[in-house]
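One protein chain omitted, others in place.
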Amino acid sequence: MTGVQLRNLAIRYGSVEVLKGINLEIPASEFIVLLGPSGCGKSTLLNAIAGLQDVAEGQILIGEQDMTDVEPKNRGIAMVFQSYALYPRMSVRGNLSFGLKVAKVAKPEIEKRVAHVAKMLQIEPLLDRKPAELSGGQRQRVAIGRAVVRDAGVFLFDEPLSNLDAQLRSDLRVEIKRLHQRLRSTMIYVTHDQIEAMTLADRIVVMKDRIIQQQGTPDEIYNRPANTFVARFVGSPAMNFLDGTISGGDAIVDGQAVPIAAGLSAPLADGRKVIVGVRPEDVTIHADAPGSGLAADIDVVEPMGPEKLVWCKRGEIGLSVKAPSSATVRSGDRVRLGFAEQKLHIFDTETGKRIQ
Amino acid sequence: MTGVQLRNLAIRYGSVEVLKGINLEIPASEFIVLLGPSGCGKSTLLNAIAGLQDVAEGQILIGEQDMTDVEPKNRGIAMVFQSYALYPRMSVRGNLSFGLKVAKVAKPEIEKRVAHVAKMLQIEPLLDRKPAELSGGQRQRVAIGRAVVRDAGVFLFDEPLSNLDAQLRSDLRVEIKRLHQRLRSTMIYVTHDQIEAMTLADRIVVMKDRIIQQQGTPDEIYNRPANTFVARFVGSPAMNFLDGTISGGDAIVDGQAVPIAAGLSAPLADGRKVIVGVRPEDVTIHADAPGSGLAADIDVVEPMGPEKLVWCKRGEIGLSVKAPSSATVRSGDRVRLGFAEQKLHIFDTETGKRIQ
Amino acid sequence: MFVRSPSSSRLQATLTLVPVAFVVLSVYVGGVLWAAGISFTRSSMLPNYRFAGFTQYINLFSNARWQVSLGNMALFAVIFIPVTLLIGYSMAAMINRGVRGENALRTIYLYPFAMSFIVTGLVWRWLLDPNFGIADVARKLGFENASFDWIVNADMALFTIVIAAVWHSCGLVMVVLLAGLRGVDDDLWKAIRIEGIPAWKAHLFIIMPSIGASIATALVLMSLTVVRMFDVVVAMTGGGPGIATDVPAKFIIDHMFERQQVGLASAAATTLLLLVLVIAVPLLYLKSRRKGAAQ
Amino acid sequence: QEVKGEVIHQWTSAAESAGVKVLAQKFTELGGTWVDNAISGGPNARSTAVNRVVGGNPPAAMLFNTGAQFVELQNNGLLRDLTETAKADKWQDKLPAALLNSGMVDGEYWALPISGNGANWFWFNKSILDKIGVAKPKNWDEVFAAFDKAKAAGITPFTPSGEPRWQRLMFNAVVLSVAGRETYDAVIYKRDASAVRGEKFKAAVKIFEKLRDYSDSGTPGRSWPDSTNLVISGKALMTQGGTWLNGAFAAAGKTAGKDYECAIINADQGMVISGDVFLFPEPKNAAMTKAQDLLLKAFADVPTQTAFAVANGTIPILKGADTSKLNPCIAEASRFFNDPKLSTGSDQMMFSPAIVGAVEDAITRFSTKGGLTAEQFIEAYAKGLSAS
Partner (left out) sequence: MTITNGPVLVRRNAFAAPLSRILVYVLLIAIAIAALVPLYVMIVTAFKSMEEIRSGTLLSLPHAFSFEHWHKAWNSACTGLRCEGLKVGFVNSFLITIPSVFLAIAVGAVTGYTLSFWRVRFANVLFTVMLIGGFFPYQVLIYPLVRITSTIGLFNSLAGVIFVHVVFALPVVTLLFRNYFASIPIDLFKAARIDGAGYWRIFFSILLPMSVPMIAVAGILQVTFIWNDYIVGLVFGGINYAPMTVQLNNIVHSTYGEREYNVEMAATLLTSVVPLLVYFTSGRWFVRGVASGAVKG
């Protein structure tokens, strides 16, 4: 099995530098998810790994070998494109089997694999249609199938599930996970879906502003975001941020003390300006009673099936809270918000970096 | 403001009937979300409402007027295409302002509106680029912008947010909601995202197999799904289904009694075969102790940030459970599952329809 | 395409087609019907309208020159079209990779198309002349026995015309296909490269089908060249040796103008058109059926 | 008021241009304005002219070949009847009968002959003749003897043009010289198929076949200037062609009698004459009539016509022309031309274009190695005489 290493990679479109100084070590068989705001260069990076995008600086190693200038086909990769890039005049079956035919895989084997993939992706009835006759989601499934049908050492997925319905999406998510477990191929996966990222990734790489912001296990990324950007970007709804000043182990936010767990506040000098981050699920709503937390007004309540999303306001500050759907809250209510002391995140106001 | 009515609509591609007998009443200013599995005809329906798709039978009324045969431009609609369909030779600015120019809107007004939309969608720095120079998500934002910039009576959105990152997605979701509140336009919105559907919709329409399966408020759809299809389709992870037989107000599942709330079991005769549905969040996990629920083994545990998804197995039956991330469960553990009596859904085994 | 009853735009569409339809009907349909009518008369220099039955057709089909012409056209088509398509496509594919000096190369490949055959035909004659053409050059280079007498050999002369015609048309076919290739989405190339599909297979099975419309265009242009082929024959062989390289258009034009046999020429033109119809209609039918199935 | 006369013609070579200049000058002197419309190639010029007539915008005059080409225009009432002018200007006294008759229908004059050529000439490279030590051949035996000698000396004996029309011309030359005037006239004037199938014609066919075997491999399709160049540059002994070849020799700076020789084989059988005529479309208005009148006057003026012929390199056709300035070959041709016993019409003069074409097809197929056999050819030729 083949790992992938990126060494000091830089990529430019003309004179615009899209990526710079990218260093990434992907051990063989790892499932890596790339996360980052739209336009941060995720597709560009995948293209570069695939050999489809010229590299301005740096090296790409696949399976210990320098592949920076090697033809895509010799890199042992498979890829799902964000724009699908299906072969327009071939039937779905043709799209799936063409690569195998070219690779001279035996016919019965091709049929077996195509049948398997078609079944897994629920596109069996579409096998004889042309891409133009498919719906958006159907096209996407074919694009995934085309990559999966090849037994590559490295799989590159560019938002493969974004056009699928929730059910199919979760089915396929499990299927891809299973594929990974079965093949033990290295997988590099771009997605915007938190759940996909969290459930699939061995490691998540968060990118922004041409560089990698943080890499770590889903747990690390979620529970110990390296900076406010990562903290805000991962998790939905996003983490709440409160500007505060340290005073005796508490953070004074908008004139009110927010207690911080001792372990977290230890390195903090009094008077230091910090940003206190708290995830919506770590906030609890209490009836309005003096002294028991941050007073706030309920702005909007969004039912989300199993739970409710409660948007609270305290002057300029907006806070989101995930409450059980049984909670009885109504727009306009005045409430008190409590924060789970242990779950607070403290960032430096200047740099936005996590303090610890 | 203009409502939309579909009367007995049927649409065919050649001889294949994609939609049939579609009746839908959308009051003015309503926000309607279309949900359904990939390929069920959602895009086709939007196209028909826009006047871009030939209607085989039936009528389309927009604002009380029969618009079945009216030119798209005279229907007072704006639309975001699933495939984006950006004008490739125009800059982003050109793409945004084209419709306004055609409508002879004054130049300063065009500039104002374009600037506003560009700001809202965070595409200001991209205004002078061509679509080919944009990332997938950037293209999608331009496509949304092109629709939003026009003040139409009816907006049609075909999966507008599918390629965006979570943060932008939730920002835009709020933005669209706000747009709706400001303009009070009728909006018809196709999405696969549960959260979008739940948070945006005044009413959700679930489609499958050429027809409408259920329409209702998000709450109704989620809490009172009309049949097993809707029940399974809405909610992620999907509702669990257990085959059971009624016996004295309980359902006997795999030899073990599952108590049903009295209100639900009232119309059920003993011996009747039913499907018992239960959402993952309505299942609780207890330590293995005789008599206190359905015994099961833990298969997989997926961390999902704020909570854990626990996949349990009982023989052939698979069950998913949403547990707080604090729950201490491990793969291989034997546990007992308890069901919230009041939250069970009972469907007829034959027809799959909800019983009540 | 999507609306059932007339709308302003569709009305506009119809209105713009009307003048075109009018001209097409009056010139092409009118002209063809007129010619078909004339083919049933004994018109010589000027058309007359006295019905003479199938005389002209009987004369036509007993005319050895006409028979040879049709045979030549068929043989020419069978060689010229695939060869030109292959070379033209290869050139387009190579240029499409983004080579240096693309402009110059394209112009070089295309220049034969700009030159009228009146004189380039003569040059080809010289080049292929068995006595002082390239055969002579080869002899001077030391290949004592080099001889190349196709152009004066009744059995081979047609192939020299194929050579010149291919030379003349390749550039055009290349340009038409290049325009098609330039519309292929970059991501498609990427997918092909990732799958490691060998170049020729990618072109044959993926790229060619996706520029099917351009290829159809090129095929029609080449077919037009075949059916209308005249200049090149006149300039290179004058239809000779004997009548070995005669073609229908030359037959028609000779009889129309020089020989003042308008009736016979019309019969020939009508026959030629019927032949085109016999070949084209099944193709069009097949194509439209496929399209119907796709919708 | 300006009297504009547009003339459509195919005289585009340098010599022909010089000739046109002479005619135009005279017309200008007479008070007209010559509007020149030169279109290369007879068929092109003729069909353009016909289209102009049909389209309702006829030229004042248009050039056709001597012969039956114009008959249909006359039948359709598109031409001006020249009888009055001809009578007044006494054309029958000025022009050779053969030429004049070809422009007449039912005793009326419809065409004015303007130039004449001799078609059955053979041309030799003098230095090669000298080298192989033979005199200018006068009959076929001498020709073939010379051929053999040339061949032995490593020189190509015969390089005719391979274009069908010149092959036809050569065939006619052979028929006249081998089969004799009587058979020739029977075929050409009477379209007598039995004469074609006769022994004399067959003998001519044999000679033609033999000539074919002596000609070089580059013959098929070769144009006459190329063929002539081979003789001029000393690569070949003989070529065949009409009096116009003289111009090519002259243009290459060659002198008749010194560098090259011209001859009719079996000259006692006479010369095949051909030429051009002017036709005058039915005038559209008085101005056009006036222009045509002036043009007719200019074209039938003896000194003008002679000067034209000299410039053009063709034979002066009007009687009383001064032949002293002519090149020896043309002077000789002129002698034949003006002697009715020594001149006869070309096939083009007597046949309809359809027959010319049919016969030409037969000849060109016969000229090709591996084409028609002599017997097949004779049948094809005979059949061609009834083409329409």
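Here the chain labels run A, B, C and D in written order, and each chain numbers its own residues starting at 1.
Here is the rule we go by: a residue touches a chain if its C-beta (ideal position, glycine included) is under 8 Å from a C-beta of that chain, and two chains touch if they have at least 3 such contacts.
Note that the structure is a prediction, hence the values are computed from the model and not measured.
Considering the full assembly, D:I232 is the residue among D:I232, D:I315 or D:A382 that touches the omitted chain.
Interface note: of C:G53, C:G71, C:G183 or C:P282, the residue touching the hidden chain in the full complex is C:G183. Considering the complete assembly, chain D touches the hidden chain via residues 6, 9-17, 20-21, 24, 34-42, 44, 47-48, 51-52, 54-57, 117, 223, 225, 228-229, 232-233, 235, 242, 244, 247-248, 251-252. In the full complex, the hidden chain is touched by chain B at residues 47, 50-52, 71-73, 77-79, 81-90, 98-99, 102-103, 130-134, 136, 139, 146, 150. Taking the complete complex into account, residues 1-3, 8-10, 12-14, 16-17, 20-21, 23-32, 34-35, 47, 86-87, 89-91, 93-99, 102-116, 118-120, 122-124, 126-127, 131-134, 136-137, 167, 170-172, 175-176, 178-186, 189, 192-193, 197, 199-200, 202-203, 207, 210-211, 213-214, 216-217, 220-221, 223-224, 227-228, 248-249, 252-253, 256-257, 262, 265-266, 269, 272-273, 276-277, 280, 284, 288 of chain C touch the chain not shown.
Going forward, only the chains that are shown with their structure count from here on.
Averaging Cα coordinates per chain places chain C and chain D 37 Å apart. Taking each chain's centre as the average of its CA atoms, chain A and chain C sit 57 Å apart.
In chain D, no position touches at least two other chains. Multi-chain contact residues of chain B (touching two or more other chains) are listed as 13.
On the side of chain A, the complex with chain C involves touching residues 47, 50-52, 71-74, 77-79, 81, 83-90, 94, 98-99, 102-103, 130, 132-133, 146, 150.
Here chain C touches chain A in the complex through residues 185, 187-188, 190-191, 193-198, 201, 205-206, 209-210, 212, 294, going by the rule given at the top.
The touching residues of chain A, counted against chain B in their complex, run 13, 35-39, 41-44, 82-83, 133-138, 140-141, 158-159, 162-170, 192-195, 198-199, 218-219, 222, 232-238, 279-281, 302-307, 309, 322.
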